[in-house]
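Of the protein chains in this complex, all but one are displayed in their positions.
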Amino acid sequence: MESTSVTSLGAFWRTFRQHPMAMIGLVMLLIAIIAAVCAPLIAPYDPKAIIRITIDDIYTRPSPAHWLGTDDAGRDVFSNFIYGARVSLTVGLFASIISIFIGGTIGIVAGFYGGRTENILMRFTDIMLVIPDLPLIVVIVALTRPSLTNIILVIGLLGWTSTARLVRSQTLSVKARKFVLRAQAVGASRPYIIRRHILPLVLPLIVVNTVLVISLAILNESTLSFLGLGDPTLLSWGQMLNYAFTRGAMSAGAWWALVTPGFGIVWVVLGCTLLGHGLEQALNPRAETHHLAQLHEQVARPASAAARFAGEPMSLSSD
Amino acid sequence: MSDPSVSSHTHAASVNDRPVLLDVRNLSIDYVNKDASPAQAVRELDFTLRAGEVLGLVGESGCGKSTLMLGLMRLLPPAGRIVDGAVYFQGRDLLALSEAEMEDVRWKNISIIFQGAMNALNPVRTIGDQIGEAIRLHMPRQDSAAVDARIRRLLDLVGIAGNRKDQYPHQYSGGMRQRAMIAMALACDPQIVIADEPTTALDVMIQAQILELMGNLQKELGLSIIFVTHDLGVVAELCDSVLVMYGGVTAEYADVDTIYNAPRHPYTQELLRAFPDITRPAGKLTSIPGYPPRLDDLPPGCRFAPRCPQVFGRCRQEMPPIYRLDDKHVASCFLLEGESV
Partner (left out) sequence: MRASYLLGKLAWALFTILFVICLNFFLFRVLPGDPVRSGVRDPRLTQEAQQAIRERFGLDKPVINCFESLNPVKSGPCLINPFETQFFLYVRNLLTGDLGISYHTNRPVSTMLGERLWNTILLIGAGQILAIILGMGLGILAAWKARTPIDFGALLFSLLAWSLPTFWLGIILLFAGSRYFNLPLGGMITPGVNFPGAWARVSDMLRHMLLPTLTYTIVFLGEYMLIMRSTLVDVLSEDYILTARAKGLNHFQILKDHALKNAMLPMVTIIALNLGFTVAGAVQIETVFSWPGLGGAIFEAVGRRDYPMLQGAFLLLAVSVIFANLGAELLYSVLDPRIRAE
């Protein structure tokens, strides 16, 4: 985990294509993105349209009119589900940009400059790593106004610790390489070295890490919304689950209102996880064998071999 | 280091009368490759080891020495596969044993001293514990006091104070770790000890101490040792016979005096030329140009042909067979074709 080998982005892409897991993850994410972008074309109902409902419209079973039934307010679950992708992906994208920027900067600066700078930055990272994320996010969002911007900011500003640690250790290993030492010896400026030599070799790792940070941000957003701290003007998957859970979907037996939004979260997060795992394998291929691994029988000689020598004298230099 | 040509092997003659302990026949080992054809790591190897004999296994790195040794103990890495041959230990074919029977042979009959003892010892268990583990496994009738006494005796044998048995490997110096490894190899009174480059990664002084220790132990305990090395000085000092390997096959196999005084294979001759000898004037140190062949990309003919100073046309097309030059001297080179007995 700590020491990763270094590759260029081009070689990285070529290996990436050979990892089916990463490709499946990428396709899953692309489907989610297309659904989010084309939501008005896919969703049969507009979730913001005002509808008149009667008691019979609440939690109706899936039917041709409502493929995935209706929710506690008589709205179409499938349409809400499609539109919900927008919130999750937006939060995931923007929060992770913030996290990656902070974590990447801290990691590179700490790893490259070393000394007291590194000590202070990494000590701070350690503290932030120990403080439990979710309760802190809950506290801050509860104290401020729960809006989309606030949620993105809070999740982004608190989600950088693992990135900082990873990027720092990668920077340390890149820094020790010959061409970096040479560039330093001929007097290239530090920002120049970082831009030209360090960044290109840390970037693949950052890309892999981004995918995982996105999935964590999406999980955090949905948890926050489920706990009732989502943006009240938007309908995210977490929000849908909050409404369903607190407004009687359990007792009504409305599994469609409970399963559907969670499926969306799992789809996106699993897509990220598969992509991230595949990318990691492509970036840092590991020898997957060890001293106890058995791929085949160790002795595979022809049956005749044992018999062939059985009768012969015992030694080459027979006396 | 004494001049190899005048070194006297007083017991060399008697060695040949002792019983054969290990008889390796036609051993061939492959490394299986997922996409390509298997790499031929060892091909048709024959040798014998008698009681009390020290055999030197010589060659550059990557010529199959370690693979051969691991193959004998059936400890090859997952890709390794023994594709032909037989390994007789006291008349029993080790390759025909079940895995459980083989586990019984390991260490009790044949033990191995690995190179780089730093990682060969478990960092989170004490030295004494790791030696005792082997004793308890293969000599199960001993009570803990007897095991303890044996651990102390073994450490004493290699020059380590018995009260250091409760220390961890990181508290030992490199030389001491290698000594501890030797003590561990002797734990169950094995008939054969394989020493796989036991002195690499140690500094010269420590190397000399370890070699002296091994020489003394060999005489004292009458051990049979297979000494894997690329240092011909070690061979001259310790060994009775020498097997020179190149590219996974036998180049030359003879007793130590023959190898030093009358080498016949060009590779042996080149190795001896490259061997730094204090009797030679300084600055005449040579090394064989080029590198050993990659095992997955072997030349079509003789494996030494691309580097051989005496190469001729036939060498590049055909593999030379093994020619028997006299009672105990074989070599694989077309130059010797007419001399075979």
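Order as written gives the chain letters A and B; numbering starts at 1 within each chain.
In this section, a residue touches a chain if its C-beta (ideal position, glycine included) is under 8 Å from a C-beta of that chain, and two chains touch if they have at least 3 such contacts.
Please read these numbers as outputs of a predicted model, since none were measured by experiment.
From the options A:Ala39, A:Val174 or A:Leu241, the residue with contact to the chain not on display is A:Leu241.
From the set B:Leu121, B:Ile288 or B:Met319, the residue in touch with the chain omitted from the display is B:Leu121, counting the whole complex. Note that of B:Arg92, B:Arg153 or B:His170, the residue touching the chain absent from this view is B:His170.
Although one chain is not displayed, its contacts with chain A can still be listed: residues 1, 126-127, 129-136, 138-140, 142-145, 215, 219, 222-223, 226-229, 241, 245, 250, 253, 255, 258-259, 261-262, 265-266, 269-270, 272-274, 277, 286-293, 295. Although one chain is not drawn, its touching partners on chain B can still be listed: residues 73, 75, 99-100, 103-108, 111-112, 114, 116, 119-126, 133-134, 137-138, 167-168, 170-171, 184.
Going forward, only the chains that are shown with their structure count from here on.
Chain centres here are Cα averages; for chain A and chain B they lie 50 Å apart.
For chain A in complex with chain B, the residues that touch the partner chain are 289-291, 293-302, 305-306, 308-310, 312, 314-317, 319.
Contact residues on chain B toward chain A in their complex (touch as defined above): 16-17, 20, 23, 25-26, 28, 32, 46-48, 50, 74, 76-86, 88, 91, 93, 95-96, 253, 327-328, 330.
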